[in-house]
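Below: one structure, written as structure tokens.
Every protein chain of the complex appears in place save one, which is left out.
The chains carry the letters A, B and C, assigned in the order they are written, with residues numbered from 1 in each.
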Amino acid sequence: MELRYFAWLRERVGTGHEVVETEAATVSALVEELRARSEAHAFALSDLTSVRVAVDQQLVDFDASISEAREVAFFPPMTGG
Amino acid sequence: MELRYFAWLRERVGTGHEVVETEAATVSALVEELRARSEAHAFALSDLTSVRVAVDQQLVDFDASISEAREVAFFPPMTGG
Amino acid sequence: MSIRVQDAAFDMGAELNAFSQALADNGVKAGAIVSFCGVTRDVAEGDLDAMVIEHYPGMTEAALGDIRAQAMARFSLAGAMIVHRYGRLAAGEIIMMVATAAPHRADAFAGAEFLMDYLKSRAPFWKKEITTRGESWVDAKDTDEAALKRW
Partner (left out) sequence: MSIRVQDAAFDMGAELNAFSQALADNGVKAGAIVSFCGVTRDVAEGDLDAMVIEHYPGMTEAALGDIRAQAMARFSLAGAMIVHRYGRLAAGEIIMMVATAAPHRADAFAGAEFLMDYLKSRAPFWKKEITTRGESWVDAKDTDEAALKRW
């Protein structure tokens, strides 16, 4: 599964893109796996109130299924415009 | 006193500008005098619900004083923009 | 110039850029710029030949200046401009334009809407439509007068 990180999540994780093997069924389960992956991941994903997630480029909630997902992205609330 | 007419009031009166001698104290009194001035005036000023008035280029009500007025203008509701 | 009443056509893009540039030249910091342009449009399908706009020279400029000053104060605008044409316009020509600038977008939008609402009902312009079937003065809309009530 392709993972993408943007803005300060990218900076904290240390990369904007990585590929992981996962059996996680939901975004929340994936987050738990990622927190165990490295201290950087744990730090980046420590407070989910300021993290948004997109599955295959669609904004979703953390309980969304990722069983069919090709790409999951984590990023802060958006600040465009 | 200088009188000005715009849009269909100008067309109905037959002129956009005329100078009158008047002792009228208010716009309403002036309107009464003008209605007696000609059939064209009477026609133009027959229905005041669709007439607006400015005294010295300020929008006013028909009971406004014109004792100090230099210029009175009659016109339909505005349709700019 | 913040208020212009003219018979000549104007380029709305050039006006927008000039408005923005004038703010920058004066060191005015405004994050949000809103513009509105009004275009003559057909009244019925394809039969508008032209529109003739009459105005009240002197009062027009005074009324627009007053409306602009109210908008500047009420919405803390960094800038505001109004250009309005008079005379004969072909279908599809730009009739008028307003632009506002403010630190925040809500004020820039509200300022432009306020300018338009007041300009429609309080600035001495009158439109006459010249169609293939004849000429007629445009009636003021009740909705335009009603629009003032929200401010």
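Everything below uses one rule, namely that contacts are C-beta pairs under 8 Å (C-beta built on N, C-alpha and C of every residue); 3 or more make two chains touch, one makes a residue touch a chain.
Bear in mind the structure is a predicted one, so any value in this text is a computation, not a measurement.
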Chain not shown, its touching partners among those shown: A, C
Sole residue of C:89, C:116 or C:130 that reaches the chain not shown, by the stated touch rule: C:116
Residue, one of A:3, A:24, A:45 or A:73, that touches the chain absent here: A:73
Where the missing chain touches chain A, by residue: 4, 6-8, 10, 54, 57, 59, 73, 75-81
For chain C, the residues touching the chain missing from this view: 11-17, 20, 24, 29-42, 92, 103, 105-106, 108-109, 112-113, 116, 147
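Just so it is clear, only the chains that are shown with their structure count from here on.
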Inter-chain centre distance, chain B versus chain C - centres from mean C-alpha coordinates, in Å: 26
Sequence positions of chain A contacting 2 or more other chains: none
Where chain C touches two or more other chains, by residue: none
